[in-house]
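All protein chains but one are shown at their positions in the complex.
Labels A, B, C and D are assigned to the chains in the order they are written; within every chain, residues are numbered from 1.
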Amino acid sequence: MLINQFLLLAAILFCIGVYGVLVRRNGVLVLMSIELILNAVNINLVAFGTQHDISGQVFALFVIAVAAAEVGVGLAMVLLLYRTRRSINIDELDELKG
Amino acid sequence: MGGLIAAAGWAPPAMDWHALAPEVILAAGICVLILVDVVLLERGKAFASAISGLVLLAAVVPLLTLAVSDDTSRSLFGGAYVVDRSALLLKALFIISGYVTVLLSTNYVAEGEYWESEYYTLLLSSVLGMSVISSSRDLIGIFIAFELLSIPSYMIAAWRKRDTRSQEAGFKYFLMGVFATSVLLYGMSLLYGASGSTLLSKIGETVESGRATPAVGLAILFVLIGFGFKISAVPFHSWAPDTYEGAPTPVTAFLSVASKSAGFVAILNFVFYCFIQNSSATDVVVPVVFVLSALSMTVGNLIALKQDNVVRMLAYSGIGQAGFILAPLVVAHDRLSDALPSIVVYLVIYSAMNLGAFGVVIAAARKTRSAEISSMNGMLQWAPGLTVLMSVFMASLIGIPPIGGWYAKFSVWRSLLQGATGWSYALAVLIAINTAIAAAYYLRVTKAMWFEEANDGDVTPVDVPPSLRLALAITVVATLLFGIVPSLLTDAAAVPLALGH
Amino acid sequence: MNTFLHDWGLAVITFLPLVGAAVMMAIPRAEEQLQKIVALVASTAALAVGIWILAEFDYDRAGSMQFEINRRWIEIIHSRFSMGVDGIALPLLILTVAIIPLCVIYSWNHIPSPGNAKAFLILILILETGVIGSFVAHDLILFFVFFEIVLLPMYFLIGVWGGEQRQYAAIKFFLYTLFGSALMIVAFLALFWLSGANSFDMTELHNAARVPGALSNTAQVLIFGGMFVGFAIKVPMFPFHTWLPDAHTQAPTVGSVILAALLLKLGTYGFVRIAIGIMPSYASHKWAPVLVVLSTIGIIYGALGCLAQTDMKRLIAFSSVAHMGFTMLGISTLTDFGINAAIFGMVAHGLITGMLFFVAGSMKERYHTLELKRLGGLLVSAPKMGWILGFCSMASLGLPGLAGFWGEFPAILAAYNPAEGLSKALFRTCMVIAAIGTVFAAGYLLWMFQRTSFGTPKDEFADDPHITDVSRPEWIAWTPLLISIVLFGFLPGLMFDVTNPAVKIVAAAAGIGG
Amino acid sequence: MWFLTHPWLIPALPTLGFVVILLLGKRLLGPARAHWIAISLVAVAFVLALGTAGAWISHSDHDTPVTSEVAGYAHVDPKCSQVAASVAAEGEEAIAPVATAHTSEAGHGEAEGEAAEGGESMSQPVVRCASWWSNGDSQFNIGTMLDGQSVLMLVVVTLVSLLVHIYSSEYVKGDRRYTHFYAFLQLFTASMLFFVLAENTLQMIVGWELVGLCSFALIGHWWEEKPNSDAALKAFITNRVGDVGLLVGTIILFFSAGGTWNVIDINTRANTGRISHTALLVASCCLIAAVMSKSGQFVLHTWLPDAMAGPTPVSALIHAATMVVAGIYMVARLYPVFFHGLSIGGSSINLLAVVGAVTGLFGSLLAFVQKDIKKVLAYSTVSQLGFMVTALGVGAWTAALFHLFTHAFFKACLFLGAGSLSHAAGHSFNMVDDMGGLRKKMPTTFWTYVIATGALAGIFPLAGFWSKDEILAGTGGANDGVGTYYFALIMLLLAAFCTAAYMTRTIWYVFYNGEFKGDTHGHGDPHENGPRIAVPLVILATLGAVAGFANLPKKMLGIEMPESLALRFEHLVEPVGAFFPGHGVGFTHAEFNNLLAIGSLLVALAGVGIVYAFYWKGALRPLHGLAERNGMARLGKRILENKYYLDWLYTDVIVGFIKKPLAAATYWFNQNVIDGVVNGVGKTAVASAHIVYDQIDQGVVDGVVNGTATFATETGGGLSKTQSGRLQQYAVLFFAAAAVMAGVLVLAVK
Partner (left out) sequence: MIAALLGADSFTGAVPTNIAFAIVAAMMIFAAIRVVTTRNVVHAALYLVLVLGGVGINFLLLQAEFVAITQFLVYVGAIVVLFLFGIMLTKAPLGVSDDLDNRKQRPIAAIVGLLMLAVLSFALIKTWTDQKVPFRLSAATNTTELSDSIFSTYLIPFEVVSVLLLAALIGAIVLARKD
């Protein structure tokens, strides 16, 4: 197995995630796209970990933890938005500009 | 238990509790805050700000003892966590910024019916993250600390829960932050992949041994972008004005100062402990930093010209200032001994003056309930003290001697000119031009305060609570002192010179 | 006490006004009388120290720095808190400490609208510190710091207490000057490294810049250029002068006086002390033709500008452009003769134009306008003031026997024979043009005098009870200036003898192989 | 000797007066008592001046003639003069002429021989000075230089000034600024004396400018009326134009003479060829510009008639003793500069002579068409100054100063007389409409006026005759002179003719011309003024009559004059020595020429006669009947008719032409072209000032600055539109920037 096949897979996921965050207007879907990106990173880390020491996997674990925290915070914010606006379309957030 | 440990080959890491004392105190403080909240419930709210203030002050104590101890450079966990004097200086910066933020928040949060003790908990957490990041010399440590300082700040930006603007501010900050985190992480993963280590120094060595591959270039770029977001460097700045404007003003102050400094610290860690050692990484760092710096100062200052809201203007000004602070990195490779201190000095002075400016905005808003520049009209009549203070801070931001900002700008300039490369000269010229542009909008504020008549002739004085007074006193003293006797600061900031580079 | 003052006198004189300002800050705004007294005491104390320095100054060693202070300041950039006063700085220092108390006295009943004596006087005192500091600083960074301190108080003085266009004028003043300082500090830094002096001390830089090979010719010219822009804006030289008429016109009277008498001198002082005093002769020689051409243009241009004015104050303001042109003409010759003349010119211009602004301000207060069209017959309404105005106009146009002449004529004289290596043809052409400039000077000043003072008052002011003659604070503030104008007119040696030894050193620095 | 070393007291006294009067002011002095201080101080100064003159005479008439060149510097303080210092050190060597092209005509040795042969005694100017200030390595002194020239002026200035002071105490009595007037009169006198005594050129500049200032203050004395202040401004500014020349000229001299201001130094060095000819030429041309403005020479003279706006005593002072003669004095002072710079010797044309001659003629033509008596006198002054300048230009140094001397008296007399007339006749100076028939009413004024007119016209034996004749002789057109300036001679003769004519015309209008036409504003008939006005008139008229005897020729109409009377003026005033052009460089004195003297006298008489015939013809008409009755009278009538014929010829053809087209054209030229040019220059200056200010300053220079600011703000505004507030656009920016930067980087790093 080439390491590159994992890396490229990760890159593809990363870019799909980027596409996702750019087109999705629903807050939850944006968060999902972010998960794609973060998972791409994790694939990278673990793949590199096979070549080097264990710290790649450690890193991946930390990323998973942080990702969980971020999703939690993100969803909390989405809920907060929903409470006042009854909508979670992020392109409706345009009160602040200029 | 011991056997198990032995069998697993695990040895307890040598702990230097003295070195970790500031963080331990902060963490303990967080626990105390939570406990107080849980035990005392509503009655605890009253103590929250006092406790967090005390915790932060307490955390300064070990900083001082560490500073005077013989062992000025303590390395823990195999070099993953280093407490040296530059780290101490930065920790002090963060903790004191945190303290000033607490002072700024006290009345604001108490009078605004916010979730108080949780607010301070998050604030302290963020400060803890900053404190950790200034010592971390390891990808994972930096990443986690970075997240710790970011995530609570996303939330306190949205702390004015029912205000749609605050929500918007928080959410924008959060999402852009997460994007940045993802890019940062991707870059870190490549860095790890290319070097096989998460320790910055090892990465530096390994990258040096081989030639810079495209992946390494990409990694460096992505790391810089990740932190560039935090320091609101153009083109990764777009969150900053919106968030600053929408977030509760003390939080904005905190973001624009502490959080931004943390971003810089992360960049400094990378650049100085990792990239700087080899010239091929420098080849990547210099153009990227140049572009970020040039764009930031120009775009930030130009847009600031058009702003009518002080906070938003300060946001753009912060973007511009970020450009200034970044600039010495283009000469970091050759002129380490000038570039690093000049950035640190700038950060410290910038923090003092910017916090002070926000302090005045908060104080004035107590009367005007607004942050529009026009709301400050005729402030000389109704708040002469605040007017003078604000003028001092604005003058400092412009860079007029002998108020702190001049020395900051001067030291940056000095290192740029000393670097004597095309990049550095170009930036020096840009800084000169931008200083003049920047002066125009800072002057608008002073103009409103000094030259205009008070709106509706209302000259009732503004009531400034003691905590706010203390915050303003600290910042103005620091701003003036660092300008008049910069050696106070330079002596501390110059220490990295001794680190053997 | 004496020893203390010998060691610290310059620091004391520099920071005394600041102490006064600090005291005033602590006094409530309502205690207006007390504020004024404190301001007066502080500035007079500075004057007293100034007089002490004048008395203790060793005139036999006027060429070297005296009352030196040299303490640690910003170690990391090799900048020290170093001060000293020599024959060049002494007259300007005394001018400064003398003008400010007079301004305070003048302000006694003249706090311009919108009032607030406290802030007004505090700003003036801060200004004084800045100006004094710039004149005595012997370290480039220290100089720069003081040079910049001046900026903000002046900005506020113009912006708060100024005329209708005050905001525009204030900001213009500020931005122009800031831009200049930016280039100036770049030049300082470049000089610092390229010369390898490893110090910002003026003497050391002077020596280091002269080590053969230390500074390439290009570097010299560029560094001088940076300083040039910085100082030329402050002077102001054509074409960097446009901030000046606005600032002057809009500034309150005292502001204009300080601006004309003191602030502009920072620029010319900088040229003498730093640009020419430190830089090697190659740079000075390369730039001298530029200086001479621009200053000559400034002389004519300023005069033409004056003729086109309809506002008295603006006219006086433009005349500063012309007068500073003469000063710069003297400096550009790079001869001891010319530079002496320039320093004399600085002081004389300070006294005379300061006085003109005082009178203009007092007139404005009485007439509420300075439109030349509406004025007239000042000699009828307020004869004493009218004659003072006439006297000052005469002094300003360079009448021999009054101080203005000794700044102007020797400068023209010096231009006939510039330092070795400079184009005689160019300088002589400029000399003739500058001499023609004196005609214009007579033209616009007398024209102004005629329009304001001769004839009979216009109907609207014919029986205006507000138009009173010189009041007591005005007398107190003006008399010393008037006396000095005559005194220096008759005894120019009083100043030339002091400046000469120091100027010789500067001129030697600018000379070929100096 | 005390007088010679302490002449500084003379200007010091009026200066003191100025300060005292100004300090005491109207309140302490009372409204009309300033004149006591002023008059007594000037009187003392006059006495001192007389003392000085006496001392100088005895100093010059020392028993043993000093012939050594070195001796000329004996009384020059070496402190003041570099030349004197080196003479003291090196002797003759220091002042030996450098043989250069322009002195080739008369060689060095020849000059020596001649000087020794002639046994002429050297002048010994007394120079004293004190160090004033120094700058760089240049020393600036202030001091006094006493020689014949300055002694002469001391006397003239103090005398005229004294008389004017006395006269004014009556004339300006009750003026609202009486005190003021006297203060400035004092300063005026002091400045002129300071100028006259100047030991160096810098001091001369100072005095020169101060004189200008005082004239400004005095011309504009009644500044309530705009024409007066306009005139004051015009005077000052026109003078300033000339001052440019003065400044530049003295500066050139300072440097080319080796860094000295001292007059003796400059003169000696110019005279001995140590200053290059070019430098001298340029310097003298510059200085001529100064003379033109100060001494009202053609083209820059226009301020002078306007200056009549001042009180009449001031006009007298300006025109007779101070101010305008400063230019003449300056040229005379620095004569070697002009002599060598313009190559006056042996030449037939030069700038100075041309300027003078043109002015002489044009000025006198202009005087014809004036109605205002003071303007007539003003143009007359212009014309007479032209005589003096011409004299200097043709090398007749002594003649110029002599004319200055005599002119001072009769011109002062005329002005004061005009003032006296106007004082009595309702304060008008319009002689055509507001005067007439005053001969009987004001006899003293009449007689003094007539005498002064005669002197001015050059009628034998009044003062003007002698001095004018000397000038005419000096042109060398009719006999041996320094050069041969035919054109100057012709122009001056014409001018002399006109002078006589217009002065006579004045007399007609003022004193004859039927009955008094003016209005005394209720002061009754015009009557003679009091003694304070009359006495000065008489004194001046007397002097105007006799002053000419000061320089009687050696030989006239075959009569030898006694040595003690002949050429006293020349002997006492003209310097001899290395600091003055001598025979060696072709400087000679024209001898008295009988033919020329008679010729010029005839010219003057012709002028008088023609005008007489022209104006008085109306008075002749009543005699018609007489002529019918009396054969003699009939003969006379026929002669008169013949005269009439001539009259017609002169009136319609010559005078008519002169009076109408030519003079009018000249006046038109004067008012429109020259004044037009002057005004035009002013207007152009103002117009260009507006262009410079409005367009360039406010437009371009300011525009660039403001434009940049606007541009920056607008750019900021444009950029801030990118901050749309839309999160996803931010995200696009974020990732796109990242991608693009990454792309560039990856491609660059390879």
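In this section, contacts are C-beta pairs under 8 Å (C-beta built on N, C-alpha and C of every residue); 3 or more make two chains touch, one makes a residue touch a chain.
It should be emphasised that the depicted structure is a prediction, and the values quoted were computed from it without experimental measurement.
Put simply, the hidden chain is in touch with A, B, D once you look at the whole complex. Taking the complete complex into account, B:128 is the one of B:128, B:231, B:352 or B:380 that touches the chain left out. Checked against the hidden chain, the listed residues B:30, B:412 or B:489 yield one contact partner: B:30.
Annotation for chain A: contacts to the undisplayed chain at residues 1-9, 11-20, 22-29, 31-33, 35-36, 39, 42-43, 46-47, 49-51, 53-55, 57-58, 60-62, 64-73, 75-80, 82-83, 88-89, 91.
Taking the whole complex into account, chain B touches the unshown chain at residues 8-13, 20, 27, 30, 34, 76-78, 80-81, 115, 118, 121-122, 125-126, 128-129, 132, 136, 138, 140-141, 143-145, 147-148, 151-152, 155-156, 158, 161, 193-194, 213-218.
By the touch criterion stated above, the residues of chain D touching the omitted chain are 728, 732, 735-736, 738-740, 742-743, 746, 750.
The rule is short, and it goes like this: only the chains that are shown with their structure count from here on.
Taking the mean of the C-alpha atoms as each chain's centre, chain A and chain C sit 64 Å apart. Here the spacing of chain B and chain C, counted between their Cα centres, is 42 Å. Touching of two or more other chains is recorded for residues 175 of chain C. Among the residues of chain B, those in touch with two or more other chains are 171-172, 175, 179, 241-242, 306-307, 440. Every residue of chain D that touches chain A in the complex is listed here, in rising order: 720, 723-728, 731-732, 735. Across the complex, chain B meets chain C through its residues 341, 380, 384, 391, 395, 398, 400-402, 406-407, 410-411, 413-414, 417-418, 420, 428, 432, 435-436, 439-440, 443, 446-447, 450-451, 485-487, 490-491, 494.
Interface residues of chain A facing chain B in the complex, by the touch rule stated above, are 7, 14, 17, 21, 27, 30, 34, 37-38, 40-41, 44-45, 47-48, 51-53, 55-56, 58-59, 62-63, 66, 69-70, 73-74, 76-78, 80-81, 84-85, 90, 93, 95-98.
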